[in-house]
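Below is one structure, written out as structure tokens; the observations come after it.
The complex appears here minus one protein chain, its other protein chains still in place.
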Amino acid sequence: MSDPVSALGLARFDGFATVQEIGPLGMISLRAGPEVKALAKAIKAAVGTGLPAPRRIVVAGDRAAGWMSPDEYLLVMPYADTEAAMAAISKTMGAEHHLAAVVSDARAVFDVTGGKADQVLRKLMPVDIGQMAPDELRRSRAAQVAAAFWAIDGGYRVVCFRSVAGYMMGLLTHSAQPGSELN
Amino acid sequence: MLILECPYCGVKADETELAPGYEAHLKRFGPSSSPEEFEAYMFARKNPKGVHFERWRHAYGCGKWFLAARDTATLEVFGTYPAQVGEPPAEIIAKIKAKRPDWKGFK
Partner (left out) sequence: MSTRLQKGGRLIDRSSAVEFTFNSKRMRGFQGDTLAAALLANDQMLVGRSFKYHRPRGIVASGAEEPNALINMGTGAQFAPNQRATTTELFAGLTARSQNHWPSLEMDIGVVNGLFARFLPAGFYYKTFIHPRAAWKHVFEPFIRQSAGLGQAPTEADGDRYEHAYAFCDILIAGGGIAGLQAALVAASSGARVMLLEQNAHWGGRAPVDGDLINGKPAEEWIKAVLEALGKMENVTMRSRCMVAGSYDHGYVLADENIADHTPGDGRPKHRLWRIRAGRIIAATGALERPLAFAGNDIPGVMLASAVRDYVVNYGVSAGDRTVLVTNNDDAYRTAIALREAGLEVPLIIDARAEVTGDLPAKARAMGIRITSGRAVVKVKGGARVSGVAIGLQAGEGAVLEEVVCDVVAMSGGWSPVVHLFSHCGGKLIWDDAQAHFRPDSARPPTNQDGASMVFAAGAANGALQGDAALADAGRVASNVVGELGLKTRGKLAKAVVCSEAAMEPVWVMPQGANTVLRAKMWLDFQNDVKVSDVQLAAREGYTSVEHAKRYTTLGMATDQGKLSNINGLAVLSGALNEPIPAVGTTTFRPPYTPVPLGALAGESRGEIFQPLRRTPMHAWHEAHAAYLEPVGLWRRAYCYPRGPETHEQAVHREILNTRANVGLLDASTLGKIVVKGPDAGRFLDMLYTNVMSNLPVGKCRYGLMCNEQGFLSDDGVVVRLSEDSWLCHTTTGGAERIHGWMEDWLQCEWWDWQVYTANVTEQYAQIAVAGPKARQLLEKLGGMDVSKESLPFMGFAEGTLAGLPVRVYRISFSGELSYEIAVAASQGLALWEKLIAAGADLGVQPYGTEAMHVMRAEKGFIMMGDETDGTVIPQDLNLGWAISKKKADYLGKRGQERTYLARPDRFKLAGFETLDGSVIPDGAYIIAEGVNANGQRNTQGRVTSTYHSPTLGRGIAMGLIVGGMDRLGDVVEFNTLPNGTVKARVVDPVFYDKEGEMQNV
């Protein structure tokens, strides 16, 4: 089997913040209502975290569970681990109504880091970043495409669809140009 | 440019994060319906100057459809609520009546 490749081959730009494509990152979209008792167990089994509260992401090492909508969760893990996680979900959820789909390859992921990383995003997203909780996962748009992001050490992790990875890299590069700091 | 609070995720969403869905609380008329019922369902849309109920999708957010009660002239928003209801919640009706005493009501 060939090595899986990220959309842009780990593109990087060093501006007033650093933009680094990472990946491929393992991701599973899990749809189930929070009222389903097995859900918390399934998430625990898949990524080892608790059930995230609305608009929050729970991180545990290189794994995480994020709240995407009232009946959708994003599970993050190393790329190679999705198969095992899917099996764990399937086993734990049993006959409970749910849908789990591997979406690792449908996404592109960028880490924007540096003391002013937030300013790169403030140029692109209609989001009041200053009022966000530290563990908030926010879904919005970056210029003309859908994007989700959350805080990581030293910056933010931004996720978008794979087909627009080049566009997103272009946006982040444009916004991180040296000399264009907001303050 | 509007701000509407998504009742599912609590985000005060910018209009550019939303997709519009026209009039809310339509009743679907299927195969056994009369031509008049079907015509009204398909084509007869309210277009009031004043209180209106409409559908919005938090398209760039949680992806959920929700409903909004809004004054089309002043753009005042009386409230947003989940889509899984047949008619507007009582507290929103009460709020509108308090703010718009002349309003003739939902029906």
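Order as written gives the chain letters A and B; numbering starts at 1 within each chain.
Criterion: a residue touches a chain if its C-beta (ideal position, glycine included) is under 8 Å from a C-beta of that chain, and two chains touch if they have at least 3 such contacts.
Because the structure is predicted, anything quoted here is derived from the model rather than measured.
A.B. asks: Kindly note down the residues of chain B that lie in touch with the hidden chain.
C.D. replies: Listed in rising order, the touching residues are 1-3, 14, 19, 21, 28-31, 33, 35, 38, 41-42, 55, 57, 59, 63-65, 71, 74-77, 83-84, 99.
A.B. asks: If the missing chain were put back, which residues of chain A would it touch?
C.D. replies: These residues of chain A touch the chain that is not shown: 1-2, 4-7, 24, 29, 31-32, 71, 97-99, 101-107, 122-128, 130-131, 143-145, 161-167, 170-171, 174-175, 177-180, 182-183.
Everything that follows uses one rule, which is that only the chains that are shown with their structure count from here on.
A.B. asks: With chain centres taken as the means of their Cα atoms, state the distance from chain A to chain B in Å.
C.D. replies: 32
A.B. asks: Inside the complex, what are the residues of chain A that reach chain B?
C.D. replies: Contacts found on chain A: 54-55, 68-70, 72, 126, 138-141, 146.
A.B. asks: Which chain B residues qualify as touching chain A in the complex?
C.D. replies: 8-11, 14, 16-17, 60-64
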